[in-house]
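Removed: one protein chain of the complex. Kept in place: all other protein chains.
Note that the chains take the letters A, B and C in the order they are written out, and that residue 1 is the start of every chain.
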Amino acid sequence: MIRVSIVGATGYTGGELLRYLIRHPDVKLMHLTSENFAGQPIYALHKFLKGRCALICEKLNPGAIAKDSDVVFLGLPHGASAKTAAALLAKGVKVIDLSADFRLLSLASYTKWYGTHPTPKLLKDAVYGLPERYRAEIRNAKLIAAPGCYSTTSILAGLPLMANGLLGAGPIIVDAKSGVSGAGRKVEATYLYSEANESMMAYGLKGHRHHPEILQEWYRAAKDAKKKANAELIFVPHLVPMNRGIFATLYAPLAKRMTIEALRELYVSYYIREPFVTVLGPNESPESKGVAYTNHCQIGVSMDPSGQRAVIMAVTDNLGKGASGQAIQCMNLMFGLDETVGLL
Amino acid sequence: MIRVSIVGATGYTGGELLRYLIRHPDVKLMHLTSENFAGQPIYALHKFLKGRCALICEKLNPGAIAKDSDVVFLGLPHGASAKTAAALLAKGVKVIDLSADFRLLSLASYTKWYGTHPTPKLLKDAVYGLPERYRAEIRNAKLIAAPGCYSTTSILAGLPLMANGLLGAGPIIVDAKSGVSGAGRKVEATYLYSEANESMMAYGLKGHRHHPEILQEWYRAAKDAKKKANAELIFVPHLVPMNRGIFATLYAPLAKRMTIEALRELYVSYYIREPFVTVLGPNESPESKGVAYTNHCQIGVSMDPSGQRAVIMAVTDNLGKGASGQAIQCMNLMFGLDETVGLL
Amino acid sequence: MIRVSIVGATGYTGGELLRYLIRHPDVKLMHLTSENFAGQPIYALHKFLKGRCALICEKLNPGAIAKDSDVVFLGLPHGASAKTAAALLAKGVKVIDLSADFRLLSLASYTKWYGTHPTPKLLKDAVYGLPERYRAEIRNAKLIAAPGCYSTTSILAGLPLMANGLLGAGPIIVDAKSGVSGAGRKVEATYLYSEANESMMAYGLKGHRHHPEILQEWYRAAKDAKKKANAELIFVPHLVPMNRGIFATLYAPLAKRMTIEALRELYVSYYIREPFVTVLGPNESPESKGVAYTNHCQIGVSMDPSGQRAVIMAVTDNLGKGASGQAIQCMNLMFGLDETVGLL
Partner (left out) sequence: MIRVSIVGATGYTGGELLRYLIRHPDVKLMHLTSENFAGQPIYALHKFLKGRCALICEKLNPGAIAKDSDVVFLGLPHGASAKTAAALLAKGVKVIDLSADFRLLSLASYTKWYGTHPTPKLLKDAVYGLPERYRAEIRNAKLIAAPGCYSTTSILAGLPLMANGLLGAGPIIVDAKSGVSGAGRKVEATYLYSEANESMMAYGLKGHRHHPEILQEWYRAAKDAKKKANAELIFVPHLVPMNRGIFATLYAPLAKRMTIEALRELYVSYYIREPFVTVLGPNESPESKGVAYTNHCQIGVSMDPSGQRAVIMAVTDNLGKGASGQAIQCMNLMFGLDETVGLL
């Protein structure tokens, strides 16, 4: 049994980790931490755990956790996360970090978007937790930087274009739509039911933190395939009145005129062996409900009538493949399990 | 008093016309028609009319309607609408058509998207019912082609770019999101609550009927301003789980580098005298709830950091400025009223 | 023109007052106050006011308001409201209070549910703002206690039973369901979109403040009709995932066996002259959307097959007839206007 703890277990990603882990056949839950709710049973925060998980939230104590945990998921804000990761890694525990602290390879970029990095030396040890790209590295990693929901969805939507050198001149546009749980359990007026329901808005119009993360991974994919990557991305996130789901619509100029069938075939080939990525039929849109409560990504391939612009649509559950599901997929790989265990 | 009838009053646009008309100080409702619900009180279909409107649905009889109506709103499917318009116009009644029958100037284009036009000779008499462009013509019109919801929102989002000749090379992208009532009261599985709720999808991926309508109006605006219009539009509509609201995000290449302040200033100037179009602050996103149950359009102006790409966001209520509200705005103009009467 | 100010204008009831007042033909808006948002334009809080209302929020200054206001709506928390009411009344301004401060006739009851009353001497001057019961008194009132949403809906559902002495032995049960805006703009975790959406819960299980208010008004109605009122009410409120709407289902034992037609006839007779209360057909349920964005109440009358239990269903918009709409209805009466002005 893998002995698992969760630091910061009371947020939405913590709850979704627990939804998967309580039925994972190879996992034993050890510690759940919460600074605000220490002493309370976890089911007081996640009502679906009532009668199913009796653990009590504890204050974070890395030493205590390290004693009997093989791996720890971190559901902390950035900054705090890096420090805790360092403490746990120093004691020989594997860490899967769901914050942004280890996602960006470039320290300069991290500093620009998030401020001073508390543990910059750890950056080189982290593996970006996207199995579709870094499966081998994840198997041997001690520190995983689990990608965010917008990033996972956008990156997966674009990878086959990058790896095949298909991009023409001009910017790629990602118009992304997110359900409200993507913002976490932030008690702010914007996320009140009566504000968010029956409404839509864009946000992050002066720049969004997932922008450099998406570009980074597209570049790396292009570089690995010895292709040129496009230098420009316009990323506009929108808030949509639903609990779960990311729907990303990607508009990309193509380097050459293609048929939709040929374009779709490249996507099918790229993802043919992936257990959690499915490519739909030509001109078929995914529906976000098709991946709700799962670790799957579904991708639809369409095209501008001119044959020179791809329109790619990808959906994930922001709490599944966009966060907690994917983190568990990484855990499975790190511990030599079939990566689908507990995720079907 | 303007004597008003509605043909096809039981749909959502019919309901919204009635919501406005029952409190319009200069209107007297005469006839409401419905082929499926003739004989039933209109409040059986629109529950909010219970105790507020006692009219009974009648079968359509253009002769009877023409006898005591000054103007008729048509809420019929395309094709049927044109025939009824012809019959009513022949008897001297003014017509405001909410279908697509008179929106496209080009008969070829109509034929491609909708099939054979029943009354092609009437096309030249119709005025496109967008007061922000054709206020003078609407005042004198006998036949109004009321624009659709996607078209109104997209066109308004782009007009200042077209009229100022600001477009650079490359396609304009409109990523549009619509609430479910935009589809009308279609009893189809796609629009069931349990299908549409908690989900998002794109549709119309092989081409959408509003595509030529948007381009037509952008071209005319550019031409009137003696500017060149961009030849390419990628329009992708999405279904969003809310009752009302269109949110259109427009991505446009600019002919020259601009500041966001300068770009926004052009928008403010263009719409400064419009009672129903409001331009928000720089990088401020509109929220669709901000125009729900109104005839207003709110526009947000943003920009890619490169300064070479505009990101314009516009919202309307698809049943308000996107349909029935705007139709009443046209009626007010046709009868010499202040165009805001009954719409505030 | 009636010169109107709103104290505490940034909440949901303030917003709905403005929705109605900006199109009210006899009203001139003077002051809007907010302690938290003083200096900001009101449209920053209520987005639909952008381009429609240019007023800036001020800090509360009763003296300044009294100088040029004929009537002031109070949208303050209880306690604070009474003090402000006293200050304004002392300067000769009429007050319509939307808080609970003047709803309960019994000081003891107020103390039990809300704590010490700041201005107990004013209690006797307040008129309960339910026009269906106190129309004459409202016309002459200087201080109106506008009823809450649960109370209005429940009271209207039960009045014909009380006034006709129809109640048998045993408790009346009101199972009430409210949209989320009924809780006001409280920034608390319970009201977050991701918590409230796709869920339902009961609350107030240890007792709810509207309980004594409902009973008080039922008793008064019975007493005025020289009938006995039932001594027992079980009131259980529930939270439902929708923005607006109260749906109250009332279960009442009848004093005698009746037909549903006879029971419904009593309801029709009782409300026959009321402009904002409509009784539906036998066994017809109201739908809360039928009164959304209106000042109407719709009532459905049904019955247990035994003929000895009434099942009455009533719907209001919690921000309309349940709060701001009704407050304006009272204002119309206080100033000698037709009570429906601005509310159709």
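One rule holds for everything that comes next: a contact is a pair of C-beta atoms (placed from the backbone, for glycine too) under 8 Å apart; a residue touches a chain by one contact, two chains touch by 3 or more.
Only a predicted model underlies this, so the values are computations on that prediction, with no experimental measurement involved.
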Chain not shown: contacting residue from B:Thr84, B:Asn164, B:Ser181 or B:Asn283: B:Ser181
Touching the absent chain when the full complex is considered, from C:Gly79, C:Pro118 or C:Pro241: C:Pro241
Candidates C:Arg133, C:Lys177 or C:Arg209 - the one touching the absent chain: C:Lys177
Residue, one of C:Gln40, C:Asn61 or C:Ser199, that touches the chain absent here: C:Ser199
Absent-chain interface as seen on chain B, which is shown: 12, 179-181, 185-189, 191-198, 241-243
Residues from chain C at the interface with the omitted partner, ascending: 170-171, 173, 175, 177, 179, 195, 197-203, 205-207, 232, 234, 236, 238, 240-245, 247, 249, 251, 253, 283-290, 292, 300, 302, 304-306, 309, 311, 313, 315
Residue ranges of chain A at the interface with the undisplayed chain: 22-23, 47-48, 50-52, 198, 278, 280, 286-287, 289-294, 296, 298, 344
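In this text, only the chains that are shown with their structure count from here on.
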Contact pairs, highest-scoring chain pair: A-B
Computed distance of Cα centres, chain C from chain A, in Å: 46
Distance from chain B to chain A - Cα centre to Cα centre, in angstrom: 39
Inter-centroid spacing, chain C versus chain B (mean Cα positions, whole Å): 36
Numbers and ranges of chain C residues touching at least 2 other chains: 198
